[in-house]
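With one protein chain held back, the other chains of the complex are shown just where they sit.
Labels run A, B, C, D and E following the written order; every chain starts at residue 1.
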Amino acid sequence: MDRLKQFEDYRQKMNDRIFEIDHIGIKRFFNLDTNAYEDGPLSGKTKELLGLVASMVLRCNDCIDYHILQCVQTGWRDEELYDAFNVALVVGGSIVIPHLRHAVETLDVARERQQLD
Amino acid sequence: MDRLKQFEDYRQKMNDRIFEIDHIGIKRFFNLDTNAYEDGPLSGKTKELLGLVASMVLRCNDCIDYHILQCVQTGWRDEELYDAFNVALVVGGSIVIPHLRHAVETLDVARERQQLD
Amino acid sequence: MDRLKQFEDYRQKMNDRIFEIDHIGIKRFFNLDTNAYEDGPLSGKTKELLGLVASMVLRCNDCIDYHILQCVQTGWRDEELYDAFNVALVVGGSIVIPHLRHAVETLDVARERQQLD
Amino acid sequence: MDRLKQFEDYRQKMNDRIFEIDHIGIKRFFNLDTNAYEDGPLSGKTKELLGLVASMVLRCNDCIDYHILQCVQTGWRDEELYDAFNVALVVGGSIVIPHLRHAVETLDVARERQQLD
Amino acid sequence: MDRLKQFEDYRQKMNDRIFEIDHIGIKRFFNLDTNAYEDGPLSGKTKELLGLVASMVLRCNDCIDYHILQCVQTGWRDEELYDAFNVALVVGGSIVIPHLRHAVETLDVARERQQLD
Partner (left out) sequence: MDRLKQFEDYRQKMNDRIFEIDHIGIKRFFNLDTNAYEDGPLSGKTKELLGLVASMVLRCNDCIDYHILQCVQTGWRDEELYDAFNVALVVGGSIVIPHLRHAVETLDVARERQQLD
């Protein structure tokens, strides 16, 4: 099982568990988070790219994985994503490099998946 | 003199001073930074929006001011920028709110300027 | 006019402006933020102290000012707040010290206000 | 062996190793850190909750695990901890979500342990 | 009165006030902080440079000012400090640039002072 699948399974399992906890504030936050990436004055596609760059400069691998999957699904091409990676790298500095490695690897896995479909 | 003008003047003065220092690494970094926002697979316009959201979640007012001016210049509309502010707010949390206030104020000043032109 | 009053006026002015923008996501976030500090399984008083320490380790002076005012209003005593400052200092390190200075000054101003009331 | 036990064993092993290094500054820091959570004007119980929220907004899983174990031991109930999680989520934003998942899982493991005792 | 003098006066005033508060943990932290930059296996001079770069990547202007004054006093030359600025810039990224501007300005003011002495 690939690393991405493990992440997705764990993410789903724990999101279900958090839902079960049934804290009104936490549930509303999750809704707000989902809604933030829906089409509006900016397209959902553009907002996923914003989420990806934000995740890279804040250096969160799980968030990077999630947004790369969304970026692939909403139709961003590799060259465009590399250009976004570059913005994140310049803004965030060399401390972002380990997360750039992670992002590139995740993108490669996501593309392999697409070819298997 | 408005707050934005003060920022721009100080920014220019100190960038000139940094240029004068003539450190090869620092100069190359500044070049790299400028180039990161030029048209490529992603448009410069899109990259400015990425830079803005990165600046907001990293909570840097000077960077926010710079990228808002660039976003206005590259043609983003207010509603689109508000949508980007929202992504930054949800990703970065309430700690971003003081910078959201700053961003909204800067955007208003930038629009006033446009009308005076 | 003291520094705290200036902060409060600016905060109110810009919150009104943000409200006027009328972005559904941003408005919901502000609601969520307000609700997070209301009485629940934890008292609002306890949650304000959590908000204060979170603001200190994340090094946001505006957030510190806001939560100190709330902590004073919900009845925390100086000695208790100093103890919370200490936790923030140990967790966040010497980089927190400038914000500790700010927090101590804000607390002193807030107490002067109380005596004038 | 559960994830928490692995963390505790590694933590103990490396703390012993750090102690062996015998750097006076580092040793004093560890003492200061321990003392910061002892009863004072604020109870140790309250301070553990502050430490937990600080760890969540600073996004450190090891620190979260440590403070959750302490919070469970000092008697915080699940509903109270969920309320603290919510404050951390709202302050720190969606970038905290992977750490919220981790915290919820750790809390569940810690409760299972209690039942085995 | 120059910006540095204002910072030093405020810093002294608030450090005195914090001392007056007399919280044992906070006082010990201040001691630990002072001791961390004294001569040991590494010279105090080297440690001030470490403190400066740490302050730059963590983006704290007050900390930058403090460590630049110490770096000047312990004998670092401008070219060496520019080289350290460059490391901070590359590690921390363009988000460090506003703090680089601040650092360069502070260093210039510190050198003017030296000439007046």
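In this section, a contact is a pair of C-beta atoms (placed from the backbone, for glycine too) under 8 Å apart; a residue touches a chain by one contact, two chains touch by 3 or more.
If you're wondering where the values come from, they're calculated on a predicted model, not measured in any experiment.
Participant: If you put the missing chain back into the full complex, which of the shown chains would it touch?
Facilitator: It touches the following shown chains in the full complex: A, B, C, D, E.
Participant: One chain isn't shown here. Among C:Leu4, C:Ile68 or C:Val90, which residue touches it?
Facilitator: C:Val90
Participant: Touch as defined at the start, partner being the missing chain; which of A:Asp33, A:Asp62 or A:Asp83 qualifies?
Facilitator: Checking the options A:Asp33, A:Asp62 or A:Asp83, the one contacting the hidden chain is A:Asp83.
Participant: For the chain left off this view, which of E:Leu4, E:Val57, E:Val72 or E:Ala110 is in contact with it?
Facilitator: From the options E:Leu4, E:Val57, E:Val72 or E:Ala110, the contact with the absent chain belongs to E:Val57.
Participant: Since one chain has been left out of the picture, which residues of subunit D touch it in the full complex?
Facilitator: That gives, for subunit D, the contact residues 10-11, 14-15, 17-18, 21, 23, 25-26, 29-30, 33, 54-55, 58, 60, 62-63.
Participant: If the missing chain were put back, which residues of subunit A would it touch?
Facilitator: Those residues of subunit A that touch the unshown chain are 59, 82-83, 85-86, 89-90, 94-95, 97-98, 100-101, 104-105, 108.
Participant: Pick out the residues on subunit E that sit against the missing chain.
Facilitator: 32-33, 36-37, 40-42, 46-47, 49-51, 53-55, 57-58, 63, 77, 79-80, 82-84, 86-88, 90-92
The criterion applied here is as follows: only the chains that are shown with their structure count from here on.
Participant: Which contact partners do subunit C and subunit E have in common?
Facilitator: A, B, D
Participant: According to the touch definition, list the chains common to the neighbour sets of subunit A and subunit C.
Facilitator: Of all the chains present, those in contact with both subunit A and subunit C are B, D, E.
Participant: Over half shared numbers or under half: where do the identical copies subunit B and subunit E land at their interface, same or different?
Facilitator: Under half of the interface numbering overlaps between copies: different.
Participant: So how far apart, in whole Å, are subunit B and subunit D when each is placed at the average of its C-alpha atoms?
Facilitator: Result: the chain centres lie 37 Å from each other.
Participant: Can you work out the whole-Å distance between the CA centroids of subunit D and subunit E?
Facilitator: 31
Participant: Note the residues in subunit D that touch 2 or more other chains, in rising order.
Facilitator: 32, 36, 57, 82-83, 86, 89-92, 94-95
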